[in-house]
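Here the complex is missing a single protein chain, while all its other protein chains stay put.
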Amino acid sequence: MDWNWSGIAGYGLFFLIYGGIYAISALGLNVQWGYTGLFNIGVGGFFLVGAYTSAIMTKGPDFSHLGGFGQPFLVGVLAGGVLAALLAFLIGIPTLRLRGDYLAIATIGIAETLRLVVTNEQWLTAGVWGIGGIPKPLLGTFGDAYNAFYAVLVLTAMVLVYFAIERGIRSPWGRVLKAIREDEAVAQAVGKDIFRFKLQALVLGAFFMGVAGALFAHFVGYISPEAFEPMNATFLVWVMLIVGGSGNSKGAMLGAFLVWVIWSGTEFVAAALPPTFGPRAHALRIVLIGLLLMIMLLVRPQGMLGEERQVSKLLRPAGGGRQAPADG
Amino acid sequence: MALLEVSGLRAGYAEVDILHGVQLAVQEGEIVCVVGPNGAGKSTLMKTIFGLVPVRDGRIVFQGEDITGLGPAQIVRRGMCYVPQSHNVFPSLTVEENLEMGAFIRTGDFRDKMEEMFELFPILKERRRQKAGTMSGGQQQMVAMARALMLDPKLLLLDEPTAGLSPKFAELVLEKVVEINQRGVSVLMIEQNARAGLAISHRGYVLTMGRNRIDDTGQALLENEEVGRLFLGG
Partner (left out) sequence: MAQLILYGLIYGGIISLGAIGLTLIARILRFSHFAHGDMMALGAYLALLFRVTFGLPMWVSAVCSVALTAAAAVAIDRIFYKPLRRTSPAILLIASVGVALVLRHLIQLFWGAAPQVYQRGVERSLVFWGLRIRPVQVWILVMAVVIVVAVWLFLQKTKLGKAMRAMADNMDLAAVSGIDTERMVIWTWVLGAALAAAAGIMLGLDTQLRPAMGWLMLLPLFAAAILGGLGNPYGAIAGGMVIALAQELSTLVFNTAYKPAVSFVLMVLLLLLRPQGLFGGKA
């Protein structure tokens, strides 16, 4: 049988690259939501900031947008992460004191506002024209095998992020985060400054999302506001985390690759539709993913891997059991 | 046969039991007062009887029917109404509207009943269009009781009716309880102010740590030295 190996391999590499990029984003969201219980529906915003920052930092001068810094790839990626983290810091200060769902809508607002800024401030981002010609690192060196190189690059980054998070989560710092998610009142009673921890979680998660965005930008070479439409940048990451298991770093990564496969799979379903459907086929794919999320929430909200098992010292008051409400 | 009979009642929250086999009875026409120190389980007892807290063991029989395990919506239809200790009015609704809500499941016209309530609580009559949330604590308590009476219950459950009220209003409220009782409504009441509560009650139960301690007539409990020592206070 004559398999198109290079075709399959090519496809496989794309899968690894995109899966890995989303996995990094999902790991970031896991730190914010899975571990700390922060409702960030503005994932796309941090992703966008990371992408645009890196693009601007690494390109040569271009009259259509701010640029000309010509920094190396690594600087760009780091800058992307740092700027996203900075944004999270600025946002977190006013909003982290808000109740959960208010935080959610605040983050939606932030992401939307960012998109508006990026679309309208042409001097900065070339608006809807987007930024093209984003340099691909070491393109010359790898030539035909470039995608393989980039896949290795992304996966390495993902593994580094994973280990960094694992170290963090197993430390006392990490235990406080989980305690906060379980029961804020208890964590607060034990004297921890909840706000500081929440902010740190938000900022750290955002850093990773920014890095993911930068990696994305350098791979595709061209970004525009459309690429960061809520579906791809935010919603898909949430579905990945829920499917994989929130509160579980391995779950985040598993969910990312799994959902990416499903998402890519829907492309075949959509391709099977008559061509008159055209761009509507894309909508069908999203409907399918949306239904996947709904089914997941109804049937197995803890995700495939469920939450990590870890007992927090802060969660078990001596004697066990919850306090009964005061009785008159 | 007693109007309400509670036997061997066990109930609680989460993994903890608050009531450890409580028994209690209310005869028709009586005012019964449950007293006891804080944390004794008085409020839990009332909520369990009314179906707000699940029964883990024991029986509740009302008017000869076993109502153990029924929820508030069903119990209300059987002639038992409940006035919670706090948040017992609809603040943005007027007094009239509060009463109307009390009569929600009532078939037929409720307006006669409403006028009856205004007769019983003249303070409310001139404030019928006032929003309940703008009224004083004592007035709100009246609204709360009137709301519960709109369905002509045979048994009225009152959770600490004088809580947070000035002495003047507390006295007024308890007078109203007596008046309500004289109109044929039996009353089961929890009172932190044990002295005042027992003074108007036919019988009383002393509850400590989720168990029956003493029960006797109201008068006898008032004179009981042990009870006095425990917590009747001044």
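Going by the order they are written in, the chains are A and B; count residues from 1 in each one.
Keep in mind that, in the parts below, a contact is a pair of C-beta atoms (placed from the backbone, for glycine too) under 8 Å apart; a residue touches a chain by one contact, two chains touch by 3 or more.
Just so it is clear, the model here is predicted, and its values are computed rather than measured.
S.K.: Can you pull out the displayed chains that the omitted chain is in contact with?
M.R.: So, taking every chain into account, the missing one touches A, B.
S.K.: Decide which residue listed in A:Gly109, A:Gly221 or A:Gly306 touches the omitted chain of the complex.
M.R.: Only one of A:Gly109, A:Gly221 or A:Gly306 touches the chain omitted from view, namely A:Gly109.
S.K.: Looking at B:Pro72, B:Gly137, B:Gly164 or B:Gly228, which makes contact with the chain not pictured?
M.R.: B:Pro72
S.K.: Just to verify: which one of A:Pro94, A:Gly140 or A:Pro172 makes contact with the chain not shown?
M.R.: Only one of A:Pro94, A:Gly140 or A:Pro172 touches the chain omitted from view, namely A:Pro94.
S.K.: May I ask which residue of B:His87, B:Lys168 or B:Arg229 touches the chain that does not appear here?
M.R.: Checking the options B:His87, B:Lys168 or B:Arg229, the one contacting the hidden chain is B:His87.
S.K.: What chain A residues would touch the chain not displayed?
M.R.: Missing-chain contacts on chain A: residues 37, 39, 41, 94-95, 97-102, 104-106, 108-110, 112-113, 116, 119-120, 230-231, 235, 238, 242, 279-280, 283-284, 286-287, 290-291, 293-294, 297-298, 301.
S.K.: Extract the touching residues of chain B with respect to the undisplayed chain.
M.R.: Spelled out for chain B, the touching residues are 50, 52, 72-73, 76-77, 82, 84, 87-93, 97, 100-102, 104-105, 147-148, 151.
Convention: only the chains that are shown with their structure count from here on.
S.K.: How many angstrom between the C-alpha centroids of chain B and chain A?
M.R.: 55
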